[in-house]
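Missing here: one protein chain of the complex. Every other protein chain is in place.
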Amino acid sequence: MGPVGENIPRTDGPAKVTGDALYVDDIRPAGCLYGATVRAKIAHGKLLGITKDPDFDWTDITVVTAEDIPGKNVVYLMTEDQPALVSEIIRHVTEPIALVAAPTRDRALEAAKHIQVETESLPAILDPAVAEGHTTKIFGEDNVFKRITIEKGDIAQDGEVIEGTYRVGHQEQLYIEPQGMLAVPRENGGLTIIGSMQCPFYIDKALASMLPDVDMNVVQATTGGGFGGKEEYPSMIAAHASLLALKTGKPVKLIYRRDEDLRCTTKRHPCTVKIRSMVDSNGKLTMWDAHILVDGGAYNTLTPVVLSRAVLHMTGPYACPNVRLDGVAVATHTPPNGAFRGFGAPQAMFAAERHMDRIARTLGIDPVRFRRMNILRDGDSTATGQVLTDTGAETVLDRCLSAAQSTMPPSQIHPGGGTGKYRRGQGLALVFHGCGFTGNGEAWLKGKVGMVLDGRCVRILTSSTELGQGTETTFCQIAAQELGIDVHRVTVDPHDTEKVPDSGPTVASRTCMVVGGVVQKAARALRAALQAETGSVADFDVLLQSRVSEAELRVQVEYVDDGSMDWDDATYQGDAYPTYGWSACLVDLDVDLDTGEVLYRRFVSATDVGKAIHPVIVEGQIEGGSLQGLGYATREEVVLDAHGCMRNDRLTNYIIPTALDSPEMVTEIVEIPYKGGPFGAKGIGEIPMDGPAPAVAQAIECAVGVVLDQLPMTPERVITAMENQ
Amino acid sequence: MIKFIINGSEVEVDSAPMTRLLDVIREDLRLTGSKEGCGEGECGACTVLIDGMAANSCLIPVAQAQDAEVITVEGLAQDHRLAPIQQAFIDHGAAQCGICTPGFLVTASAFLVDNPHPTRQEVREALAGNLCRCTGYQKIIDAVQDSLSEPGRTRE
Partner (left out) sequence: MKTSSAPVHSAKDLDEALALRHAHPDATILAGGTDVMVFLEAGAIDPSRIINLWGCDGLRGIREDEETGGVRIGAMSTWTDLIRHAAIPEVLQECGRTVGAAQIQNRGTVGGNIVNASPAGDSLPLWLALDAEFEVASIAGSRRIAAVDFWKDYRQVDLRPDELLIAVHIQPNYTDHLHYRKVGTRMALAISKVILGGRLRIEDGIVTQARVALGSVAPVPLRLPSVEAALVGKPIDAGAADHVAQDIQPIDDVRSTSGYRTGVATRIVRSWLERCK
């Protein structure tokens, strides 16, 4: 026995239920100033000048512009294209131009309104379909961030082609805690950055060339949700807070208001996918030719990696001998898009699943039976030629269907009554999700974990952050199990870049599977160190008792690639991921015939997680991610104005589900252990995002017979489709 | 000067009368458990009880708190013992990132006074003014339904 597999109380629970947990805006150093940002109002243009309104009282206000930047005017992630503040050219609406600091929030906002920015507009490209090769340059020579092509077999086959086009829009992460940073000058020089973030070391690296002579440590405050939205954007806010703190010599807090957060921060990449396919007379896929166009916005951020994951998931969990997967990510004069749970896979698999439905519909085959005929099985190879073992598609499909049958009778699922005229529908989707970084990403990263024996307690040192997904608890369980000690003796140290090693970013469904594995390795190393010190081989606590020294014992280990993956990054061939998660989901819904509203009644899922280190945490991830997918399906739309600026920049107009909009959920955990993960665990953070939207599309089709291939499937679009039938 | 009772203690504040109660609570009284998620009454993260009724403190000017009894998340635990609803949230894993949790706990506390054994649909309606992005609401509803229940009792 041990804590792994047990639903121990979350380690972060008590502080969160008492209100004691400190998020960045709860932290208030003495003398703290407040920052605000002046932003571009046009999509593309020249910055001609910045002036302070002479009729405003500037005595307690500090202003920062690009001229105040000591190093390179760059917030670095993968490339050096994105400035911290505009110096000459504006490339998207809301782009930061100047910063102010003031003694109060209201003063800062007032001051920002009195900074006058003179600009000259230039023609802007807002449509990704015309961006590639356009004479107006946004990025590089051809406005292309990245191109990827994967080929297997030969797509030139004889036969009837079924083709379809699928479109998905932006989606906002909508963490309930808006973004924010606090930059505090240190007594010994340099800065401490405290804030809402996923990746402390990203901020550290992002600001290195901008502030080359500023020593800094970055500390994660309790963070109120991220979902990818706090992967890279926090670096921009940290850059701004830092510049203000350096100029004023005082702590500066920059907390985004919700409308600002909605307008200005990164979103899920909108995509258009075109798929052409063929099947043989038995209904087996023989050809799959898919192309994806990804809109990256004005700067590179991590768009090439989103493209990569999207392309690698464009077949869905299906086997096909002749495949071409082709993708291009382009620049537009819109706010840059970034990471959001799923990271290209939800977009790709919406298209793949809708296309499977299209084929099934054309051939008159039941869509579930058609899927079963084509799923990847052990020994099949993916588009990159990865031969799969321990596949879980059929297992999760069967488990989902049987769970759907065994819970809740139809009359309870569809309560009826009320003022609506409803038609019932049920839909299913089947997805897979590569766990962790693509290819040799981990080998290159070498994520590190430290561990300290502190008296009778063990402290874990890692940069992998708790965002609500249960990382802190899970790591304690893994370490405690490995050491054979009570889980209450294990804690995770605060994530301060000065004090913990770089375990890699908290993204990509890698934290439990990869970093958790390094935690396990660190525990082994700690035990080994204790054995070496005491000169004996015994259980951890026995060794501890026999220990003479009271000094701290410290180890640090890093991820070491076991060489089992064979991946060619240049040709995109080989083992794309160390393992895959599998999930099937089923949604019961009602479509209101008068309004086109989709009412979710029940959501059933079966997800292979390898090993559920903490089943309740795993369920929580699946349930939360699934509801984000259900919101993506029918309600969450980013409406842009003529400058590419989000018009519905209020929670009242960007619609996420309330408790009355969300269905009862039945969550089945399937465990097909992954040998490379701690106790068999795989990544599960993102896969719940992949299935709901296509399942909903199939259910709407079932209910009212309309085929929708665009997200979101708003009531307006459902009604229009019904009217056009 | 505006005088009111917060979490059982009398306070007097010198704030401008139209200052948001949320800001008075967080900045002047240094009770940071109530959170700002949107500033316009659309997320419930700032929910407090005022004279026993759940309300968004970002929409209450402090002038309207005159002589009122206000309860924030910090006032739910009694004598260092968690309230049943807080314990239920821990037991059910209903808090993930935790930013929405104080608002939910406060809303649920008031609701359960009137309806200690609610159906799931009743819980959904009562909590509809509190947004959560992490949990899908499932375990929050489990926790609220369960918090005052007798052991072993199942409910629809």
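A and B are the chain letters, set down in written order, and residue numbers restart from 1 in every chain.
What we mean here is this: a residue touches a chain if its C-beta (ideal position, glycine included) is under 8 Å from a C-beta of that chain, and two chains touch if they have at least 3 such contacts.
Here the structure is a predicted model, which is why all the values come from computation and not from measurement.
Considering the complete complex, the chain that is not shown touches A, B. Shown as candidates are A:Pro128, A:Gly581, A:Pro657 or A:Gly685; the residue that touches the absent chain is A:Pro657. Here the missing chain is touched by one residue of A:Lys137, A:Arg186, A:Arg377 or A:Lys421, and it is A:Lys421. Of A:Val161, A:Val537 or A:Val639, it is A:Val639 that touches the chain left out of the display.
Residues of chain B that touch the chain left out of the display are 15-20, 39-42, 44, 47, 53-56, 58-61, 63-64, 66, 107, 111, 125-131.
Residue positions on chain A in contact with the hidden chain: 106, 110, 419, 421, 593-597, 599, 635, 639, 647-648, 651-653, 655, 657-661, 715-716, 719-720, 723, in rising order.
To be clear about the criterion, only the chains that are shown with their structure count from here on.
With each centre defined as the average position of its C-alpha atoms, the distance from chain A to chain B rounds to 29 Å. Chain A makes touch with chain B in their complex at residues 7, 9-10, 12-23, 25-26, 173-178, 222-227, 257-258, 467-470, 616-617, 619-620, 623-628, 650-652, 656, 658-660, 662, 664-665, 667. Within the complex formed with chain A, the chain B residues making contact are 26, 31-40, 42-43, 45, 72-74, 76-77, 82, 86, 89-93, 95-102, 105, 120, 123-125, 127-141.
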